[in-house]
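One structure, as structure tokens, below. Some questions next.
With one protein chain withheld, the remaining protein chains of the complex are depicted in position.
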Amino acid sequence: MALNKLVADAKIALEGVQNDMTFMVGGFGLCGIPENSISEMVNRGITGLTCISNNAGVDDFGLGLLLQGKQIKKMISSYVGENDEFERQMLSGELEVDLIPQGSLAERCRAGGAGIPAFYTPAGYGTEVAEGKEVRVFDGKPHILEAALHADFAFVKAWKGDTAGNLIYKATAKNFNPLMAMAGKITVAEVEILVPAGELDPNQIHTPGVFVQRIFQGTDYQKRIERVTTRSKS
Amino acid sequence: MALNKLVADAKIALEGVQNDMTFMVGGFGLCGIPENSISEMVNRGITGLTCISNNAGVDDFGLGLLLQGKQIKKMISSYVGENDEFERQMLSGELEVDLIPQGSLAERCRAGGAGIPAFYTPAGYGTEVAEGKEVRVFDGKPHILEAALHADFAFVKAWKGDTAGNLIYKATAKNFNPLMAMAGKITVAEVEILVPAGELDPNQIHTPGVFVQRIFQGTDYQKRIERVTTRSKS
Amino acid sequence: MLSKDQIAQRIAQELQNNWYVNLGIGIPTLVANHIPEGIDVEFQSENGILGMGPFPFEGEEDADLINAGKQTITALPGATYFDSATSFAMIRGKHVQLTVLGAMEVAQNGDIANWKIPGRMVKGMGGAMDLVASAENIIVAMMHTNKRGESKLLEKCSLPLTGVNCVTRIVTNMAVLEVKDNAFYLIERAPGVSVADIEAATAGTLVVDGDVPEMKL
Partner (left out) sequence: MLSKDQIAQRIAQELQNNWYVNLGIGIPTLVANHIPEGIDVEFQSENGILGMGPFPFEGEEDADLINAGKQTITALPGATYFDSATSFAMIRGKHVQLTVLGAMEVAQNGDIANWKIPGRMVKGMGGAMDLVASAENIIVAMMHTNKRGESKLLEKCSLPLTGVNCVTRIVTNMAVLEVKDNAFYLIERAPGVSVADIEAATAGTLVVDGDVPEMKL
């Protein structure tokens, strides 16, 4: 029988989160972010967090909400981008920030989940990112050694999921979610559509349930768009 | 527009293969092996091959056919298993064999495709596999450094594919295929069902076409089963 | 002495609720037939399936659906398929709670050998080296002695190793043993097998601490 990972809601799913923990939070910009889990983190008022997430949302949504409340001590990200509060806290020194190349960030999360403690990549060689890191030449090209990332909790968002924790993502809302799902000591998945185990085609699962400890059906998704760009029909 | 990777048949798909090249060949046992490409290798009579493949088929099917014809100089595999000719050639020294742990083999193929020259893994520490390899301790546990694998050609088998080279595998016939598809300088995919680009759901692709240089519809699949195990209905 | 199926039955008693379990080829495969009432586990086979079910009904075999022993199998509701890198990510990343596998030799320091007899037999390690290097619970399922009647529980392995300091528990046709502090601790005897029998069949250091109960099957 498939193991049951279902919990009732975000509140129960986040049981055990504490101040000063390290979290991974899926999503790219506001696309594919675990809105319900983020709200619950805000509600719980936990502080001193280290958040591993590609971005930190925008000023008033996504992880930006936790930044506003000064709940985050350190961000590990690849892009600050359009979040003015993120940039302000970083430049003023209120917030510790570890900026790392996006591909290295993704691979370091995967490595954490895959039991690979470290790997070599050319990304960042010769830049600030390489400071303090081992450099080794492979095939004539210098690479730097990057270490796996781990988290006490990983919060991910999928489109569909089943009670066994199997997840299917939609379009580019996939992004970091499957990698972070692998790397959390406790991985909490929230989904738009929840079905009983056995309803999803086993060939189409993006994240096998083995990586997910808790799953719940999210509510009230806003799914905000950062930059609406369109063309006219004429 | 999607790029077109379609070629007519195995013969055209294997243009450019030469003696002494290194090939990756997907499949686990006889499950998910590129039958048409293997037949074509046999037909062409190329020799001196280095084959990277989890197994080498059985005596009279799969890569076993190439072993019988003494076309293979070296096997890089994790399991000899039930192939008596493989074991005989290895023990007699006719065949060079590099046996490596299955998980390291899979990850080394992926690394080759992903531009990661090397990574650390605990598998094989303290065994013959670690001989000559760097050992490094992470978090109190010794790991060995494993290098990426590359191939001149990777031959993979999928269930469905489209003309853009996008692939979908079925059940456990997936195994090494998606990883080897990433790591071939030229990746040749054969499929049971071929459809025009645009017919597959972009959410369900296992191997994006960017990794595939040539695709063709295979014929006459035998899909032999190594060990038929059943239960009775009563 | 236990039959192979009884070894599997005894190992099944070690299963805990909500565990993901990888079963090796041979005796370990039989463990799936003895899951205790009220225990939910899910079986992983390293060739790419979670949620492995029983053998298919005759005529319903699917060449695309096999286990790591190349046997035709079925998938249970909630199963998933994945590639070999993801499969070993599960194993190496410690997402699988128990590994059960066979062995040619086990040493009292937890070393295991099961893939090669130099010059004579080379099966290859398959996924075994990855499994033993990362699993936190490893149970070895094997006969206590080999075909020549020699003990397979040794002070030191004589064959090329599969992994070092990794085996924590052994279930043989004669006994259940814990491997710790560089010794085999006798936990249970098979029905009708005496401590003296086990001592005679164990080449490595055997620790017998008080009364050793008989297994309940």
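Going in written order, the chains are labelled A, B and C, and every chain counts its residues from 1.
Please note the rule applied: contacts are C-beta pairs under 8 Å (C-beta built on N, C-alpha and C of every residue); 3 or more make two chains touch, one makes a residue touch a chain.
Keep in mind the model is a prediction, meaning the values are calculated, not measured.
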Shown chains touched by the missing chain? A, B
Residue of A:22, A:37, A:50 or A:78 in touch with the missing chain, whole complex considered: A:78
Which listed residue (B:72, B:164 or B:180) would be found touching the missing chain in the intact complex? B:164
Which of these, A:36, A:71 or A:104, touches the one chain of the complex that we don't see? A:104
Where chain A meets the chain that is not shown, the residues are 28-32, 54, 77-82, 87, 90-91, 97, 99-107, 109-110, 121-129, 159, 169-179, 206, 223-233
Touching the hidden chain in the full complex, which residues of chain B are there? Just list them. 1-4, 110, 112-116, 162-164, 166, 182, 197-198, 202-203, 205, 208-211
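As a convention for this text, only the chains that are shown with their structure count from here on.
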May I ask which two chains are joined by the most contacting C-beta pairs? B-C
Using the mean of all protein Cα atoms as the middle point, what chain has its own Cα mean nearest that point? B
Where chain A and chain B are represented by their mean Cα positions, the distance between them in whole Å: 32
Using mean CA coordinates as chain centres, what's the gap between chain B and chain C in Å? 28
What are the residues of chain B that contact at least two other chains? 107, 121-122, 169-171
Which residues does chain C have that touch at least 2 chains other than itself? 49, 75, 81-82, 85, 88, 91-92, 134
